[in-house]
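Every protein chain except one is present and positioned as in the full complex.
And now, chain A:
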Amino acid sequence: MNVFGDLLSGFGTVLQPEYLLFAAIGVTLGTFVGVLPGIGPALTIALLLPVTFSLDDPIGTFIMFAGIYYGAMYGGSTTSILLNTPGESASVATAIEGYQMARRGRAKAALATAAIGSFVAGTISTLLLSLFAQPVAKLATTFRAADYFALALLAMVAVTALVGRSLVRGLLSLIFGLFLGVIGIDGLTGQARFTFGTMELLEGIDVVVVIVGLFAIGETLFVASRMRSLPEHITPLEPGSSGKGWLTRDDWRRSWGPWLRGTAVGFPFGALPSGGADVPTFLSYTYEKHRAKNRAEFGKGAIEGVAGPEAANNAAFSGVLVPLLTLGIPTSATAAVMLAAFQIFNLQPGPQLFDRSPELVWALIASLYVGNVLLLALNLPLIRVWVKVLQIPRPILYAGILVFATLGVYASTGSVNQVFIAYGIGVIGFGMRHFDFPIAPVILGLILGPMMELQFRRALLVSNGDLTVFVTRPLTAILLGLVVVALLVPYLPRIVARLRGRSTDTKRLTFAEED
């Protein structure tokens, strides 16, 4: 194994000035499209695809594309934290604590822990990618439909923390998300569901449209409705922290654990052929919440709740590259567009890519290290600029958000109907805020619901309707066993207490606390 030799020659390629320029363009573009709601890396790369035709330089192209993807992951946290308007599903979890931090005047710390966490996670996961791409890919392709179902179910029960204080409201939100998820053509039979006979709904409702509607538009309406009772500017900046230091000593102490744990969750999830970057952010959030000593702070702006998910979504990207490069399997929308780019250059990602185009692969991997450094250098100073956004008077700021949200939806779908749908969902989002319904479970239902349903039915189709398919393989059985544990553990103290005849007001314990 001469991984290090290969990697060094990769660095040799990337550190040439023109490739550094490509990387810099990529990360800068990525950061900005990440900041804009609705316009994600997949769309940006797709828009740039025709340009690559004339570029005729695969290495430069892929360095730039990887930079865009990474940059978008860094930038995605910005609007989540400052304005509670995430632009894609991977930043929804960040918004929960990040926005609360910003409201308490801790926007700088939140943005800094997101940027540094992204850097830490990006670098560690790139290292994992360099060293273990092949074995991880092998592991990822052992997952069958039944396993994916069990995994989705586990994620679903494990992230109940998102449900919030009221169980009924949380479950209603979740069910609304599940409902949105089944709209459109059923993947297995091709039959239309809940489309009311319209062509526009056949494709289903895109998760970006829902996120922009619920968050950006819903938030704008909500703010507008209470305009008179709010101060003109959003949040005061932290007093005294304008100059030196992004994070206090205490912030560092509380952030590094979540960064590492977020990386540990994000990387393997990204590598799974049905994983993606959003599920691990929710898992990381829940885990940090359960683990935290000061759990009461969660919901009011706990830095762990920003550090974990942000590390998770960046780590997931390096994970996504594992099946893409080693097997040619795209696991996210962006990866699918990158796969198309590979094909434009007549390169077929797969088991032989490492042997056939080692120069390209290792330059790409080396560019990830470089990109992370560039992004950190770009994003830390930018924090000072971003927080200024909070000093824009509200009416102007939210008018701007509405413009970008509308543009974003139109740009990513190319359909005015989708813009109307986004606004319709925005009105629902306003209602949910008004009546104190949590928003995150909607996104969770929308992401996990279709995955659970589709994989459950695939598993049964493959097994000819035999339900034992869910217990015959050890992997599935273990995952489903964990589901049962996750469901029971919160009630264990009460059960134990009752058995011992004590009073039942023991604090609820939860699944994550055992590890």
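What we mean here is this: contacts are C-beta pairs under 8 Å (C-beta built on N, C-alpha and C of every residue); 3 or more make two chains touch, one makes a residue touch a chain; residues count from 1.
In this text, contacts and distances are computed from a predicted model.
Enquirer: Determine which name in "YCII-related domain-containing protein", "Tripartite tricarboxylate transporter substrate binding protein", "SpoVR family protein" or "TonB-dependent receptor" the UniProt entry assigns to the undisplayed chain of the complex.
Expert: "Tripartite tricarboxylate transporter substrate binding protein"
Enquirer: So one chain is hidden, and I want to know which residue out of A:2, A:229 or A:346 touches that hidden chain in the complete assembly.
Expert: A:346
Enquirer: In the complete assembly, which of A:119, A:143 or A:285 touches the absent chain?
Expert: Considering the complete complex, A:143 is the one touching the chain left out.
Enquirer: Of the residues listed, A:329, A:383 or A:448, which one is in contact with the missing chain?
Expert: With A:329, A:383 or A:448 as choices, the missing chain is touched by A:329.
Enquirer: Which residue from A:381, A:414, A:474 or A:501 sits in contact with the chain not drawn here?
Expert: A:414
Enquirer: Please identify, in ascending order, the residues of chain A that touch the omitted chain?
Expert: Against the missing chain, chain A presents residues 17-18, 21-22, 25, 29, 43-44, 46-51, 53-55, 57, 60, 64, 140-145, 185-190, 192, 199-200, 202-203, 273-274, 323, 327-331, 336-337, 339-341, 343-344, 346, 348-353, 413-415, 458-459, 461-462, 464.
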